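Dropping a structure here in structure tokens format, bear with me for questions.
Just one protein chain is left out here, and the rest sit where they should.
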Amino acid sequence: MIPIDHVIGLSALLFGIGAIGVLVRRNLIVMLMSIELMLNAANLAFVAFNRVWPGMDSTKALDGQVFVLLVITVAAAEVAVGLGILLALFRNRDSVDPEEASLLKW
Amino acid sequence: MVVATFVKTAFILFVVIGVLAPVITWVERKQSALMQDRIGANRASIAGVTIIGLMHPVADVIKLLAKEDVVPAGANRLLHLLAPVLVAVPAVIAFAVIPFGGSYHFGATTVQLVVADIDWGLLYVFAIGSLAAYGPILAGWASNSNWSILGSLRASAQMISYEVTLGFSVVGVFMVFQTLRLTDMAVAQDTTFRAFALVEGLFGLKPPAALEWLGALRLPNWGIFLQPLAFVMFLTAIMAENKRPPFDTPEGESEIVAGYHIEYSGMRFGLFYMSEFIGVVVIAGLMTTIFFGGWSVPYLPQEAIIAGVGRFFGVGFATGFCMLVHFVTFMLKLAAMIWLQMALRWTLPRFRYDQVMDLCWKILLPLSLANILVTGMVILALEGTA
Partner (left out) sequence: MNFPTLLFHAFALLAVAGAVGTVANLRNTVAAAMSLVLTMVSLAGIYVLLGAHIIAVFQIMVYGGAIVVLFLFAVMLRGDESEPLPRGRMRLVKAASVLVAVCVMAGFARILVGFPEPPAAPTDFGRARTVGIALYSDYVLLVEMVSLVLLAAIVGALVLAKRNTD
């Protein structure tokens, strides 16, 4: 049986790396990928906790796994729309630098 | 148990991939020659011995190994190297779940002729197939060439579109067999069913007096009899996944000059080339297992064979003999499926790219959803009448 606290530590670490990516990088595609990384870290935590408290045969608790399936689906939808926005936004410019999208800045 | 897995893996790597894939290159040339009323390649020889052209696969492999590996200027070397690997590996590991035979009990030990008996076997194949989409993308991108990018965009769009249809088309089969495990599917197809029971159960009709035999007719419980539309859709979708003609717009030789593997030579191209033929064998294995009964002999279930032979030679020998019979049956069906794919390849002209996309989204997707609906309704209706 694998040590669950290591799994949670890994989830926290991946979340932190994803957070660094969103904050430090200035390339929108990489920022979106870092967001996916954070979602994956959350999924890992869900599955790990569901493994610790799975309920037994009569009172099964599958919340963790069902939620992970929904998160995966919503992440797919989010990536599709996010990349669509990115392509539409930067259709006229040459770079994917979010600093360039500053028309509304006061 | 570990030794058994090693033996089975070695068998798959050396026999199925090392021998069968080059033989299929020979089959392609000879079958196309026969279909086109010519002789085909028969000149390659070793010490003057040409066996109807079977030396050509050997010659091909030697040629590919000896050629120079050219990496175009301005190409990304790491990705250029990674792409053939990402094409070859999914094709090979898809064999892990295809059952070459059932499970045989020799006293205390049980031998299962499958490398990995996974509970979600068919989903594993789909997952591996979706990973296979990376090879063409990286190959096209890393080659730094116009034709490569065009071929790679076409290939990736085609592959991810047909993944959806591939999944939907076999949902009907899951519903009928109630399992995702490929070994269980093969076992479920080992029996026969009364063909007329469908009409009887749905409409309550009895066969007319003149056609009494129709009521007693029993067909093997194969997927193709239970789900014929799913077979056609699955065949189309998985041939499109493998980018075999008539779906080979990504490598359309007359349009974009070999598409995404235009800048590959030597053994890297050999990996692309071989992966396509390994994919042919994987497709044949999958179709055999899901739709044609896998390793089972029609009308002769495993118990009947073991009991029949066991009366003369003893149960241990009978089980081993049954194992051999099942294995040979599987190989024969595999060969038939490979022949079918080759025949389709050499008769149908290549689809235009927008026809490929139309076929997926406007024809196959609604049809597969309708198949699921009708299958569900029939299963519910027949449940009442058992």
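Each chain gets a letter, A and B, in the order it is written, and its residues are counted from 1.
We take it that a contact is a pair of C-beta atoms (placed from the backbone, for glycine too) under 8 Å apart; a residue touches a chain by one contact, two chains touch by 3 or more.
None of the values given here were measured: they were computed from a predicted structure.
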Contact set of the excluded chain (shown chains only): A, B
On chain A, residues whose C-beta touches the chain left out of the figure: 1-21, 23-27, 29-30, 32-34, 36-37, 40, 43-44, 47-48, 50-52, 54-57, 60, 62, 65-66, 68-70, 72-81, 83-88, 90, 94-97
Positions on chain B contacted by the hidden chain, ascending: 76, 78-79, 82, 118-120, 123-124, 126-131, 133-134, 137-138, 141-142, 149, 152-153, 156, 160, 163, 180
